[in-house]
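Let's turn to chain A:
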Amino acid sequence: MNGAPLLWLIPALPLAAVLINLLLGDRLGRRGAGWLACGAVGLSFAWSVLSVLRLAALPEAQRAVVESVYTWMRVGDLSVDVSFLLDPLSAVMILVVTGVGFLIHVYSTGYMSHEPDVRRFFLYLNLFMFAMLTLVLADNFLLMFVGWEGVGLCSYLLIGFWYERPAAAAAGKKAFIVNRIGDFGFLLGMFTLFAWTGTLQFQRMFEVAPQLFPAGGIVITVATLLLFLGATGKSAQLPLYVWLPDAMEGPTPVSALIHAATMVTAGVYMVARTHVLFQLAPVSLEVVAWVGAATALFAATIGLAQNDIKRVLAYSTVSQLGYMFMACGVGAFTAGIFHLMTHAFFKALLFLGAGSVIHAMSGEQDMRRMGGLAARLPWTHGAMLMATLAIAGIPPFAGFFSKDEILASAFFSGHPAIWVMGLAGAVLTAFYMFRLYLLTFRGRPRLTHEAEHHLHESPPAMIVPLFVLAVLSVLGGLVGPPLQEGGHPFARWLAPVFASGAHEGGHAAAHEIPVATEWMLIGLSVLVAAAGIAFAFRAYLWSPETATRLRERLSGVHRALLNKYWVDELYEWTVVRPVYHTAQAFWRFWDTKVVDGIVNGVGVTLEGVSAVLRLFQTGFVGTYALLFTLGVVALLLHFLRP
Partner candidate 1 sequence: MIAFFQDPTVQIAFWGLVKIVVILFVMLGIVAYLTFFERKIAGHIQSRPGPNLVGPWGLFQPFADILKLFLKEEFIPARANKILFHIAPILAVTPALTSFAVVPIGPNFIVTDVNVGLLVFLAMSSLGVYALALAGWSSNNKYALLGGLRSAAQMISYELALGLSTIGVILLAGSLSLVDIVHAQSGTLPFGPLALPRWFVFTQPVAFVIFLICAFAETNRAPFDLPEGESELVGGFHTEYSSMKWAMFFLGEYMNMLTISSITVTLFLGGWNGPWLPESLQFLWFFGKLFALIFLFMWVRWTFPRLRYDQLMAFGWKVLLPIALLNVLATGAAVYWVGNR
Partner candidate 2 sequence: MITVLFVAFAAILVVSSLLVILHRNPLTSALFLVLAFCSLAAIYLLLHAEFIGLVQVVVYAGAIMVLFLFVIMYLNLGHDVESGVTLALRRGLGWLLGAVLVAEGALLITGRLAPGPATPQALTAAAAAAPGNTQQVGLLLYSRYLFPFEITSIILLVAMIGAIVIARGLREPAPAEAPAGSAPVTAAAPEEAPGEDA
C-alpha cells in the first residue's frame, strides 16, 4: 500500500495555487499569476509521473493504491472517505490531465497575454485542474461527483469568462443547464447503486455487484443507463451534445483543455471506471455503443459544413467522443481509453493550433477569411498538419492506432452495423479535417486587410507546447500498435483494471482475432481515410468549384448541416418553451396567489398578534429582569415541591 504515498498532493497543488491566487490577489501581477498556475500544475504533473512510476514498480496484481486522506462523513451505514485511488486507469488519466493541462497552462500564458483579467483566468483554470484530478483519482462515487460538479462549474465559469459578451454568458448557462440534466441521471444512478449495494466505494461495489445483480437484471440496467445519462451530458453525446459547440465561446485554451482533452472525457472515464457494472448490463452496453456510433456519425456530418474553425473542431470532438463510447459499448474499454489518450494529444494540439491561428489573425475565426497561412505560420502549420493526419487516421500517427483498434473491436464483437457507421464517420472525419486544414493553411489567402497587416507567428510560450503535443500526436500511438501477441503494451498496462470483467464477454481481446482479417481491416480504414483526404484535396485545393457545385446540388442537405439539423431549435420548441410557459403559468397562479398569499397571511397574522404583544414590550430593561426573575423563582418553587 505504500507504492505512492501523498497522492493527495496531485489535486492539492492546483488547489493551493487557487488559494494563493485568491489570497494574494492582484499583488501577484499578471506574470506572477501565470507562473503560479503553471508551476502548480507542473509540480502536479511531476508528482503524477513519480507516483505512476512507483505504481509501475509494483507487481501487476497490486497495482491499485488507495490512499485515504480523511473520513468525510459517517452517517449511519454510510461512510465516505476522501480517498484517492491510483490504478493503471487513473494513472493514464492523471498523466493526460496534468501533462496536457500543463502544456495548455504554458500556452495560456502566451495566448492570454493581452487579457486584462488574466488572474481570474488562471484561478479558474487551476480550480478546474483540482476538480478534474479529484474526479479521476476519486475512489468512490461521491468524491467523483464532487469532481464531476467541480469541472462542470469551472467549465461554466470559463465558457463565460468573457461575460461581457452575451453569447459567452448564454453559452455558459447552456452548458451548465444541459450538464445538470446529465448530472441528474448520474445522481439517480449513484443513489440506485447505493440503495442496492450499500456502498459508494468503487472496489467494494465492484466486488459485491456480481453477486447482487443477475447479469442483465433490471436494476443494474436502469442504474447503468442513468449513469450513462450523466456521461452523455458531460461528454456531449446524443442527445445532450448541444452545449459543446456553443462552449467554443470560451477562450481557446479552455476549449483545448476542458472541451477537448480532459473534462469531456470524464464520461468515458466514468463508464470505463464502472465497466464492471456495465458488463453486468448488456442492454446498457448496447445503448452505449449505439449512442456512441450515432453521435460519431451525426456530429461528423455537421462538422462537414461549419465555417467557424473552432466549431468544426467542437463537432469533431463530439464525434471522437462518440468513438470512445462506441469502444466502451462493444466492450473494448482499453481501446476507448487509448483513444481518449491519443485524442487528448491531437485534439488539444488542434485547438491550440487553431488558437494560434486565431491569435495570429487577431481574433478571426471564420475559415472563409483565412487561407494560405502555411508560409506565414510555419510552426503552427506543421503542428496542425501532424494533428490533422493523426485525427484522420493515417499511420503511423497516434489517431490511427486507437481508431483502428476501436473499429476492429466493433467488427469482431459482432456489431457490423456499428462498424460501418464508424467507418463512415472515419471518411467524414478525414474529409472535414482536411477541409479545415486546406481552407486555413493552403490555397489563396482570403484575409481581410487588417488581419493581413497584423499577421504574426505566435510567441514561444505558445509554440513550445504545440511542438511537444505534435511529438506526442505523432508518436503517442506507438504504445499500442496492433497485431501484438498478448495485447499491446498499453493494453497490458490497463489489463489489471479491465481484466476483472473482460473474460465474461470474451470479446474485445485483440489476440483472438485472425491476423489476416485484421490486416484487411487496417487496410480498409487507411484506404477510407485516404479517400476522404483525397476528396478534400480535390474539393478544396485542386478544383474548388467541386465544392461549390456540390453545395448547390445538395443545397437542402447543406442547409440542414449548416444549421446543425435544427436541433437547437427543436430543443427550444419541445423543451425550453414548454418548460418556460409552464413555469410562467405556475408563477402567475401558484407563486403570486398561493405562496405569496401564505407568506403575506403569516405577516398579517403576526402583525395582529404583535399589536397585542407589543404592550408587554415596554423597553424598560428593569421590567424584563423583574419578570425574568419572577419566572426563576416560580421554577425553583416547582423544584422545591416535596
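Picked so that all candidates are chains of the complex that A comes from, given by their letters.
We take it that contacts are C-beta pairs under 8 Å (C-beta built on N, C-alpha and C of every residue); 3 or more make two chains touch, one makes a residue touch a chain; residues count from 1.
Everything numeric here is computed off the predicted structure, so don't read it as measured data.
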{"item": "Touching chain, any copy counted, for chain A within the complex - options 1 or 2", "value": "2"}
{"item": "Residues of chain A defined as touching candidate 2 within the complex", "value": "26, 116-117, 120, 156-157, 160, 163, 166, 169, 172-173, 622-623, 626, 629-630, 632-633, 636-637, 639-640"}
